[in-house]
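Of the protein chains in this complex, one is absent; all others appear in place.
Moving on, here comes chain A:
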Amino acid sequence: MTSIPDNAPHQCPGTQSEDAGKASACAGCPNQNICASGVPAGPDPAVELIKNRLANVKHKILVLSGKGGVGKSTVTSLLGHGLAKLNPDLNIGILDADICGPSQPRVLGVRGEQVHNSGSGWSPVYVTDNLSLMSIGFLLGSPDDAVIWRGPKKNGMIKQFLSEVDWGDLDYLLIDTPPGTSDEHLSLVQYLAGAGATGAVLVTTPQEVALLDVRKEIQFCRKVGLPVLGVVENMALFVCPNCKVGIYCTGRKRR
């Protein structure tokens, strides 16, 4: 890998080069001083900030799937409700990291709620006494509002969600994600590097076209070193409410 940034001026010697900040091409580059000072850019300070913020969160679990519409948000919310019911002393938080299509406010039935900002950070919305939610859905004025953002802006939002939400003490923080293996996913893993993510739950449906994308997600988890806790298969069987016969999504009948 070269150390030349994508947006560097023509003939940039590269940030790791001995000529960094000193070559003629560096004149006028806004980063010239940083390069010339020779101090290597350290890890993102946000990682440390998030580590401190999430110090009282025991388990951080990502719900992932390469495919859209397989039930990531449903699995996340039911897992949250399940854990919260299991033991009233457990505290569960859900973070909706799907910036362009946030579904959690509707799935959890807390649409139209407001998040409040105080000295200790954003207060999440409480669904029950021990289940709280943070989603960009709470920050939009109308359900028609679209979040038309490129990657860096989405990353900034995720950084804020991780570093500025006042979750209190949590046993589980469940993170719902959009489909894919891109900005949101990379940022979550990178920002959680200090705090330490427990692992990922993968959601799929039985069709090959979904498995195809979920295999990619497993590869992603391996690449970034995120342990896979297991795979949930959703929409496996349809039981006709009229004749009670179960049909698999392949069209085969259940015996």
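By our rule, a residue touches a chain if its C-beta (ideal position, glycine included) is under 8 Å from a C-beta of that chain, and two chains touch if they have at least 3 such contacts; residues count from 1.
The rule we apply is simple: contacts and distances are computed from a predicted model.
J.: If you look up the hidden chain in UniProt, what protein name do you find among "Cytochrome c oxidase subunit 6A mitochondrial", "Cytosolic Fe-S cluster assembly factor NUBP2 homolog", "LAQU0S12e03114g1_1" or "Exosome complex component RRP46"?
T.: From the listed options "Cytochrome c oxidase subunit 6A mitochondrial", "Cytosolic Fe-S cluster assembly factor NUBP2 homolog", "LAQU0S12e03114g1_1" or "Exosome complex component RRP46", the omitted chain resolves to "Cytosolic Fe-S cluster assembly factor NUBP2 homolog".
J.: Which listed residue, A:Gly101, A:Gly121 or A:Gly194, touches the chain dropped from view?
T.: Of the candidates A:Gly101, A:Gly121 or A:Gly194, A:Gly101 is in touch with the missing chain.
J.: One chain is left out of this view; which of A:Lys58, A:Lys85, A:His116 or A:Lys223 touches it in the full complex?
T.: The single option touching the absent chain is A:Lys223.
J.: Just checking the interface: what residues of chain A touch the absent partner chain?
T.: Its contact residues with the unshown chain are 6, 66-70, 73, 99-101, 103, 106-107, 143-152, 154, 178-183, 185-186, 205, 207-210, 212-213, 215-220, 223-224, 238, 240-243, 245, 247, 249-251, 253.
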